[in-house]
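Next up is a structure, given as structure tokens.
In this view, the complex is presented without one of its protein chains, the others remaining in place.
After this line comes chain A, so read on.
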Amino acid sequence: MNELVKHTESINRLLARYGVKFGIYKNNEFHEQLFPFDAIPRVIEHEDFLLLEKGLIQRVNALNMFLKDIYGEKQIIKDGVIPEEFVFSSPGYLPECEGICPPKGVYSHVSGIDLVQAKDKTWYILEDNLRIPSGASYPLIARDLCRRAVPRTFKNTSIVDNRNYGKMLGRMLDSVNVGGIKVIMTPGRYNAAYFEHSYLAEKSGSELAVNTDLFVEKNYLYHKDYLGNKQKVGVLYRRISDEYLDPMTFEQDSLIGIPNLMDVYRAGNVALVNAPGNGVADDKGIYYFVPKMIEYYLDEKPILKNAPTYLPFYEEDRKYVLDNLHKLVVKDVAEAGGYGVIFGSDLSEEKLEELRQLIIRESRRFIAQEVIDFLDLDILEDGEAVPRKADLRAFVLSSGDKTEVWPSGLTRFSRNPDSFVVNSSQGGGFKDTWVLSQ
């Protein structure tokens, strides 16, 4: 590993050469930023990964069953396991998706599950991302470059090769394809994750398209070329949010969607990856109920734990949250990307009181969690290893036949020693994640 660390600068130069960037808007201007790579990998022991793998598959299977149930029978609500207020008031719940069963019954094809490891080595799930989680491309390309830098390290260490993500993704897309080509749809190059869209298209053998390349005719979706030839699309891995997907169904002002796409989807003539409406299952409020879902649908005990979470919606939890706000982290359920996260310990008494009043007024809007004492990971700063907070985004792919975990993941870290926020949009960097094969 020490050999690899020596090449940090060269690897970062190569990442820049290959355009490994993410976009960010500051003061209404688009900027592309490099995503700083730290060569000290996160290493996950073989046994540890087996446990993670089992737990992640269990969780994603339950979440998929929940989505099928919510847009179908709603049995979990009828049985009183989850209050309906939490489902139907969720901004991610889309009544337009009621009664639609996607091809092979899969809703969350690509799930990005965020975890942290506590100092006692216990893994905790921080959140589920079931809409359009991004990040797999970064460790994917970094691994390729690391292998070039120190081939001997990879020869002498039993590290599972993670470079099959493109093939895994391609296979999964094929498995739900209803007949036609497979397309990755991007909002365009000014999207924050554009590098990933284009890189995954290259690696998975999919067409990369923007909305103007696609059109609906007689309830089928087509891709057209410059000579006017059209090809049917059987699966669309869309990397745009639900609300912009189809202006005839959702946001009418959307200029990046495809008119009437939802009609094609409803008729079963295209698979949408991930399915619209998944936001109801990765709502931060619903997160609280995932362990209950696992027990309800699978009749199993959850293998992976949630971070200890309180719902101010419940009176007992609200009382605890209001009394202990100074030591909790409060999250606005409508926010993402590290925004809307408030650490009670950072607030003055006056601000704490303001937050208490807000929680009392809008109790459904927030969740509160105990601050987990993360296991810090070393990163290299000015040539020295220093500990920083880090999380892991694991990628779980669900096809019609199986659910599998990519044996790697995106490890993001905070470069600020006092911060728990690891998001790239807030200045964080990333590491490769090595899973040991024995």
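We adopt the following convention: contacts are C-beta pairs under 8 Å (C-beta built on N, C-alpha and C of every residue); 3 or more make two chains touch, one makes a residue touch a chain; residues count from 1.
FYI, contacts and distances are computed from a predicted model.
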item	value
Record-based protein name (UniProt) of the chain missing from this complex, from "Aspartyl/glutamyl-tRNA(Asn/Gln) amidotransferase subunit C", "NADH-quinone oxidoreductase subunit H", "histidine kinase" or "A predicted alpha-helical domain with a conserved ER motif"	"A predicted alpha-helical domain with a conserved ER motif"
Candidate in contact with the missing chain, chosen from A:Val60, A:Leu208 or A:Leu311	A:Leu208
Of A:Lys78, A:Arg148, A:Arg189 or A:His326, the residue in touch with the unshown chain	A:Arg189
Among A:Arg163, A:Lys224, A:Lys305 or A:Arg415, the residue in touch with the chain that has been omitted	A:Lys224
For chain A, residues in touch with the removed chain	16-19, 141, 181, 188-189, 194, 198-199, 201-202, 205-210, 212-213, 223-227, 231
